[in-house]
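Note that this complex is displayed minus one protein chain, with the remaining chains in position.
Labels run A and B following the written order; every chain starts at residue 1.
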Amino acid sequence: MIDSPIGARRRSILAAGTAVAASPFMFNIARAQGAPIKIGFPVPLTGAFSAEAQDQVRAAEIAIKDFNAAGGFNGRMAELLVRDDKLNPGEAATRTLELIEKDKVQFIVGSLSAATQLSINAVARDRKVLFNSISQSDAINEAKDWSMYTFHEARNPHLTAGAVARYAFPRFGKRIVYLTADYAYGHEMVRGFERAGGPLGAVKLADIRHPLGAADYSAFLPRIQALKPDVLVMCNFGKDQVNAAKQVTDFGLKANMKVIAPILLLTARQAGGAEAFEGILGGSSYYWGLEDKVPAAKAFNDKFRKAHNGMVPTDYGALGYAGVRSVLQAVLNAKSTESMPVSIALRQLKYNWYKGEQSYRKCDHQSVQSVIIIESKSKNMKDKNDVFNVLAVEEANEANLRSCDELGHKIST
Amino acid sequence: MNQAMTLANSFNWIVRHRVGAVLFCLILFPLLMPYEALAINILIFGLYAVGFNLLFGYTGMLSFGHAAFLGVGSYLCGIAIVSGGWPWWAAIVAGVAAASLVGLVIGYLAIRTRGIYFSMVTLALGQIVYYVFYKAESWTGGENGLRGIRVEAINLLGWQLDFLNPITKYYLILVFVAAALWFVSRVLNSPFGAVIEAIRENEQRTAACGFDVARAKLLVFVLSAAVCGLAGALRALHLSIVPIDSLHYLQSGQAVMMCLLGGMGTFFGPFVGAALFLYLEDVSTAVTTHWMALVGVVFMVFVLFFPKGVWGSVLHWLARKAATEKP
Partner (left out) sequence: MGEITPSLLMLQLMTGIGLGAVYALLALGLSLIFGMLNVVNFAHGAFFMVGAFMGVYFLALTGNFWFSLVLTPLAVGAIGLLAERFLVRPLYGRGIDYPLLLTFGLSYVMVEAIRIIFGIEGVSTSTPAELRGAVNLGFGHFPLYRLFLIGATAVVVLGLWLFIEKTRYGLIIRAGSRDPEIVRVLGIDIARVWLLVFGIGTAIAGLSGVLAAPTRAVNPEMGISVLAESFVVTVVGGMGSLPGAVVAGLLVGIVYSMTSLFMPELAELSIFVLMAVVLLIRPQGLFGKAGQMG
């Protein structure tokens, strides 16, 4: 694949030095039969989202185990190389370099933040290694960051926000105020809501930006109160959302408006508590409670429960599972472990791993999938995991994504 | 007795040729590290720590805003390549120049204060730079960082070098680091180097001797910024991205830790500190998710018992041994 056209004399000097080195660094190695299929898995095991990341690992391990139990690929077993990217894009880039250069992985699946997935992608695609991202981002679909080796299993904010808007605005009102975390994710969410809201007649009264990681929202709440909206959209995530939910509740805003969020995480809801999140409605890529209606969900949940002591998978866990399983299925379909043939096979793949039919759109490799609308509850909770009611499922529909043209893709082959 | 003499002699010889000695270690370095990307990170952060050490270890000014220079160097190098289409070497120059300029501005504002206030001013000004770059999304990518810094083939005097090859990348970056180290060594050996160490020891006395202390401080500040800017530019090329947290004060804190671990006010110390810090972090991450506690404990142990740092303690021990054993 990559040959270094360095002069012969230099090469011999280098060879002498590297004879002592631990591992040879040639990229083009003919794999012996039986050599494992290595999938690099950089996720933030430490840091603010370690709980979600650990769930991603748990679920990905199930996909690997299933693949190996079924015989692997021509007797070759899959192997997951988990690395901690510390939720830090610089660290993620270093880990990716380590995975590619030292561990010689065939593929990379992973990440849990917009910035880290973009940085992993930058390193992987330059070295022509396939990367399937399992966290949200709008940017990764855009032509600037895209490549034939870039795939996006997770949803993007545009899709999620749109789905929630389409459900909530007709039901609760048209006067909207946004409380937005001032970073890429927040802006992308607002954009998604506005796009979907426009045709529904929604009016944006204000878009109040708060700094990322703001602990105290009290500075913004009196203004929201004064604007008297029908709907308050909290465009933030994780701990920001927990903070905001608590303070919105304390200030008594829920009495006068419906509070919605583009994404509701199981872990955030458990950390924030029933009261803070009571009545808040939002979107999710997966909630285990779907198993009543969707057989694939039940199958996935049972597998997870069996492997992990009755725990249920979270939305990020499901993405970890799907991200790895899709790549492994493409290996089987392409009958190869090289990134380009597997990429071509992934483009053709149609699958239903845990929630319904999915496939990757050709122009930007975005997985077209359903969005689940959930609402937090505080009564009738059967156990500590039963925290949401599933209100609706918006089916997978390519029309809900931004168009290929808009993203800068010239050809949608 | 003879042994002590040759020890002292060889020790002195190494100190005089310290740049060469350091480079000798660094040339062999990739053989010791588990993977090249880590070795390159150590090179880059070693240089960052050397730049910081110029101000902290040698001049005695504790800045908590040095991440600004690392980050500005990275971003301007990256922007030159991504938005400007500049060749890689011009982009490095752009990064260093930008960092020096920012160093001039921040330095001018900061040196009017001293001691803890100096640290706090540099922290505040560094955070302001952070927010400015965060906001300028169309140039810097904002929170997502700057991506797409592609350098693949480098034409060097007729040779075609593949920058993606980790070993090639290491030695190429080493060339720049070597040049910077030589430059820093020259500065420290010059009369100016003596002046800044005098400022660290006793600022008023240095002023009384007739030196323009404010100008000296500003100059060393700018030089320090330039070296850190170079480290930043090289980092952008290495990772092909620039993360926004390059500019955050925690990144400044890292420089402090590395210098202390290695040995402030010594030439090789920052490199040792950077290597120790990054290697420890890498190794402990694989063993436990609680690596932060380990790093914190190690750091506290050093502050309490080995304030000279690893290399500083080694030098101190060698110097004492050579001095106490007489012929």
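Note that in this section a residue touches a chain if its C-beta (ideal position, glycine included) is under 8 Å from a C-beta of that chain, and two chains touch if they have at least 3 such contacts.
Values in this document were obtained by computation on a predicted structure and should not be read as measured data.
J.: Going by the contact rule already stated, which one of A:250, A:302, A:357 or A:395 would touch the omitted chain in the full complex?
T.: In the full complex, the listed residue that touches the missing chain is A:250.
J.: Based on the whole complex, identify which of B:14, B:27, B:218 or B:292 touches the chain you can't see.
T.: B:292
J.: Using the touch definition from the top, which of A:273, A:356 or A:408 touches the missing chain?
T.: Candidates A:273, A:356 or A:408; residue touching the omitted chain: A:273.
J.: By the contact definition given up top, give the residues of subunit B that touch the hidden chain.
T.: 62, 109, 112-121, 123-125, 127-128, 131, 135, 249-250, 253, 256-257, 260, 290, 292-293, 295-297, 299-300, 303-304, 307
J.: So that we can see where the missing chain sits, which residues of subunit A does it touch?
T.: Listed in rising order, the touching residues are 46, 48, 50-51, 182, 205-206, 208-211, 213-216, 218-223, 225-227, 239-240, 242-243, 246-247, 249-252, 267, 270-273, 275-276.
Convention: only the chains that are shown with their structure count from here on.
J.: With chain centres defined as C-alpha means, what is the inter-centre distance between subunit A and subunit B in Å?
T.: The answer is 36 Å.
J.: Using the touch definition up top, name the residues of subunit A that touch subunit B in the complex.
T.: 2, 4-7, 10, 14, 17-18, 20-22, 25, 45-46, 50, 84, 86, 88-90, 93-94, 97-98, 101-102, 114-115, 118-119, 121-123, 126-127, 137, 139, 144-145, 183-185, 212
J.: Inside the complex, what are the residues of subunit B that reach subunit A?
T.: Touch list, subunit B to subunit A: 30-31, 34-38, 41, 137, 141-145, 147-150, 152, 159-162, 164-168, 235, 239-241, 243-246, 285, 289, 291-292.
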